[in-house]
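Read through the structure below, which is laid out as structure tokens, and then see the notes.
All protein chains but one are shown in place.
By letter and in written order, the chains are A, B and C; residue numbering begins at 1 in each of them.
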Amino acid sequence: MAELLRVENLKTYYNTLRGIVRAVDGVSFTLRKGEVLGIAGESGSGKSTLAWSLLGLVPPPGYVKEGHIYLDGMDITRMSEAELRKKVRWKKISMVFQGAMNALTPVYTVGRQIEEVFKIHAPHMGKQEVWNRIYELLESVGLHRSIAHRYPHELSGGQKQRVVIAMALALEPDIVIADEPTTALDVVVQAQILNLLKRLQREKGLSIILITHDLGVIAELAETVMIMYAGKMVEYGPADLVFTRPKHPYTEALLKAIPRLRGPVDKLIYIPGQPPDLTRPPPGCKFAPRCPLAMDECHEKEPPLFKLVDGRLSACWLNRNEALEAGG
Amino acid sequence: MAQANGDIVLDVRDLKVWFPLRRSISEIVTMKPRRYVKAVDGVTFKVAKGEVFCLVGESGCGKTTTGKAILRLVDPTGGQVLFKPKPEILKELERRGIKPVDGGYVDLVRVPKGKFKPLRRELQIVYQDPYGSLNPRFTIKRILEDPLIIHGIGSPKEREEMIARILEAVKLTPASDFMTRYPHQLSGGQRQRVAIARAFILNPSLVVADEPVSMLDVSIRAEILELLLDFRKKYGTSLIFITHDLAVARYICDRIAVMYLGKIVEIGDARRVIEEPVHPYTKALVAAIPEPDPDNRLRIREVPIKGEVPNAASIPPGCRFHPRCVEYEQDKERLDALCPVKEPPLDRPINAAPGDERLVACWRYIEK
Amino acid sequence: MATARAILTRVVNSLITLVVALLFISAIFAVFKVTELEGRLAEELPLMLQQLEQQYRHNPELFEEKAKQLEQDLREKYGLTGSYWENVVNWTVRLLISNLTFNFGTTQYSYIGGTNDVGEILIIALKNTAILFVTATIITSIIGIILGLQMARRPGSPLDRGISILGMISWSLPTWWVAIIMLLVFSFYLGIFPTQMKDVYSELARLPGGLEYYILSIPIWLRYMALPVITLVLVSFGGWAYIVRNIVLGVLQEDFVMAARARGLPERRVIYGHVLRTSSPPIVTYIALSLVGAFGGAIITEAVFGWPGMGLVYWVAIQNQDATVLVASTWVLTVAFILTILILDFIYALLDPRVRVG
Partner (left out) sequence: MSVTLKSIVDFWREYRRYPIGLVGLGLLLLLIIAALTFPIFGDYQVVKNWLTNQEYFQDYPRAVPPCWVGLLTGQSQTQTIIAKDAEVASFVAVEGPVQGEDGYVRYRITATFTVTGATEPSDVALEAYMSYQADPPGVLIEEIKVVRPDGKEFYLVKPVLPGGLNVNLPLETVAPTIGTVFGYPNTKLPGADVPFSLVGLAQNPVVITRFILPTLTQEYGAELAGASLSQLLTNVYRAIFSDDIAAALKGEDYNVLQGDYQVIITFAGKNLDMEIEPKKFVVKGSCYGLLGTDDKGRPLDQGIYYGVRWALIIGLLTSVITVVVGTLYGIAAGYIGGIVDEVLLRFAQVVYSLPVLPLLILLAALFKPNIWMIIILIVAFSWPGISFVTRSMALQIKSEPYVEAAIAAGAGTLRILILYILPQVLPYMFASMALSVPGAVIAEASLSFLGLGDPDLVTWGKILYDAQDAGAALNGYWWWVIPPGLAIALVGMTFVFIGNALDTILNPKLKR
């Protein structure tokens, strides 16, 4: 399938009083049309910053240090604010924000906020046409059209999340970034939202970048999985492989740390220590200080992304022998 | 660890916590009765010594309020909370003029606020939010010392030793290093360990753990759970573990109670309830949980439930779950006289396997 | 439904405030009045008794009777028939009624508008105060909001720092003092503006009538208003900008701002349409608060400029020890003030959908 988005060696840093925070530190991936990429990582792993970078929306004092983001052959990192606004944001890439509760402006009705999107990006559309489309959108995410005339605070969490998804689909973008789309929702609602995303993805052939800390949610949707740790991607590959036969000790540990609903109740393992301070990252592998399998080398030299036989990428020295080549 | 051994520490009977709603002007004018948010609406369960008892349910189901009502951090509207304190605490209470109910139990609901203090040594809580549960202006030492000072335990030197010991027990070593730190200098996981240390430093008989891991990163959750189980084993403390995560519940709990809108709908052995749920709501909950299994991607997850949770201020009549219940819908003709009319009691399901101690509040499964 | 409740609560609140203010004003004036009248009685009575004694020198019994009668009459005339506190209560009730009916009687001193009717004086004064104050507030809010937005968008920039410090400084300046300085500079040294703003009336009197009057009176009003308005704006715009900045800075950190940007909305639309619109309820609250704060300073400023408003009435009444006018103007001002706050409360409720419904 056609390649939609290519990210090359993206580095997004924040200048803070304490030093430079390397929130995203050399991430590369491609996204094909209709592909769902799940990006998993714990708090502070840089996954949200990565999402903001894709829209050119890194909040100050953050900035894209280097790297390229190619969308349809255009490099987003080189675009002016006006170009981003007119060509990329929402037309090509839309986003479902973390905590949908706060992603809607509280003083406008839901419909008005969707209407505004059309006003800006499709000024030729008539008012009637726009509103028909709004109702259609709301109904497509399983909401009644009367929701359009309500204010965000009058809606439940699940309804707001649906509204935000409807809004993301308004201009039929190629890519939807979903940043923790179900966090803070109850499990039942979460399941409904995941179903909705699944359905929409299939119907419209959407490409989705799903960002979450919850591997369970990733498994529901993602075809390809990227595991991030301390601003680096540590493992990248098809979900089937990553979940069943992880090739990075971090991925493996994460999977073993999650209690399961079915099967035998194994003793959970945990990862000792805590993620590194991104202003003063350790030399070598960022995960080495917490890694049960760390070797001397791991503390000294940063592992490259090894490309494995099964097509996966993994940044761990243990994979050296299995690797086809050191990519990255 | 089932309750069969009869060593019941806590016996909650028909506990109710109702919060009065402010009446609108038209309601005052028309003299309508005051309405209540029935956060907890008749909850009954027992917790054995050394047991981990789980309360699960979605947000707003009353699980946290139940936990806090047991600790009298929220005042119950009705019901009984019979608690069996350690003998020395019981003696202290008797000295203060509180007569125990038979068998060395005290009804926590009826203990006057002014005489509750000795019981605080016995009942502790661990909160969800590791950032808000530690006083930002106290050092770790001061945080852990405060309960000891309040109860007049030990000399300063002894207290310091106790603090060092408990810090080591929660693996914050070297203890002396952590004592002088402030909460903001610790990571989330470390803070939660301090919170656990604070809960256990008084050696309580019962600890309520209110979603202690849900705000922590996945990689460190297991460690916190481990710690709680450790303490349980070491001191025989009973745990009421409140969570929305059935998978965590399955991992840590001996018994489990599933709550919906202020009531327990299903209660029983944790594994059994989760692996073979009976109540339609439990079934929906179990079905809704995503697991890191890549096969899930290929199917639309069927969650057998309709609509959204109603407002706790307007609880549906009869079985409070029936408007969302798929099974009621399927078997409407038979159940129409029951579900929308009469509240189902917690009872043994008709087809319960032998040895299954579970109770269910659903007409479909208890009606003979 | 819920809107009705919110409005009703606010109205009831304002009514309670009015009643408290009314009671307070009437009662303290009653205390003053009774004390004053008792004093007058104590002065007059002995003199009149002396006269009476002369008259009835030969008939001590009749004198006793007449003396009693005289005291009785005088006490009735002054409304001092009971004990001290009874008198105070009686007077309070009397004043309550006159305040509630806005029936303040007349004054012997001359204020503005060439009338001695206190009610008429206050109507003119209130109108002039409103003209000045509303104009100044509108100008200040526009400048304050625009500057505040710019500051919030670039926190720490020279503009931000400069205006912040200016705001802090103007927060510590008495408005009326700035008014004196403005007079000194612009009227005395530069001679650009008139010095006594109440002269506006004599100038207006020279105009022909009819439509022409209205056209010609505008530039005259503007010329006389300019200095007071500039002063009021100068003193408060910095503080406004600073508060707006802080409110907006808070809103800018909300998630929906980034969400709006992500939707590709132009920055102007994000800032004015989403950020400012969301900030508007707290900003309106701040307008209410700042009115509370600036009001006192503003009316004294009027006195400095001789602007024929409430401030001038106050100034003259204080010089003349004219208690009637003082009380009447305090009451009228209180009513106007509480009504203004009530209106702002309504505007707040209109702007914030969360209040509108909940």
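We adopt the following convention: contacts are C-beta pairs under 8 Å (C-beta built on N, C-alpha and C of every residue); 3 or more make two chains touch, one makes a residue touch a chain.
Only a predicted model underlies this, so the values are computations on that prediction, with no experimental measurement involved.
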Which chains here would be touched by the one that got left out? B, C
From C:G79, C:P155 or C:P266, residue that would touch the chain that is not displayed: C:P155
Of the residues listed, B:I8, B:L71 or B:L108, which one is in contact with the missing chain? B:L71
Quick one: which of B:K86, B:K117 or B:R301 touches the chain that's been left out? B:K117
With respect to the chain omitted from the figure, which of C:I165, C:I218 or C:I343 is a touching residue? C:I165
From the list C:L80, C:I163, C:V257 or C:V304, pick the residue that touches the absent chain. C:V304
Interface with the unshown chain - residue positions in chain C: 13-14, 16-17, 20-21, 24-25, 28-29, 32, 155-156, 165, 168-169, 171-174, 176-178, 180-181, 183-184, 187-189, 195, 246, 249-250, 253, 292-293, 295-297, 299-300, 303-304, 314-315, 317-319, 321, 323, 326-327, 329-330, 333-334, 337-338, 341
Across the whole complex, list the residues on chain B that are touched by the chain not included here. 68, 71, 73, 116-117, 120-121, 123-125, 127-129, 132-137, 139, 142, 146-147, 150-151, 195, 198, 202
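Criterion: only the chains that are shown with their structure count from here on.
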Comparing centres built from CA atoms, which chain ends up most distant from chain B? C
For chain B and chain C, what's the span in angstrom between their mean Cα positions? 57
Inside the complex, what are the residues of chain C that reach chain A? 254-256, 258-267, 269, 273-274, 277-278, 280, 351-354, 357-358
Within their complex, chain B touches chain A through residues 58-59, 187, 189-190, 217-223, 225-226, 244-248, 250-252, 271, 274-275, 284-294, 296-297, 300-301, 303, 305, 308-309
Can you list the chain A residues touching chain B in their complex? 42-43, 156, 158, 186-192, 194-195, 198-199, 213-223, 239-240, 243-244, 253-255, 257-262, 265, 268-272, 274-275
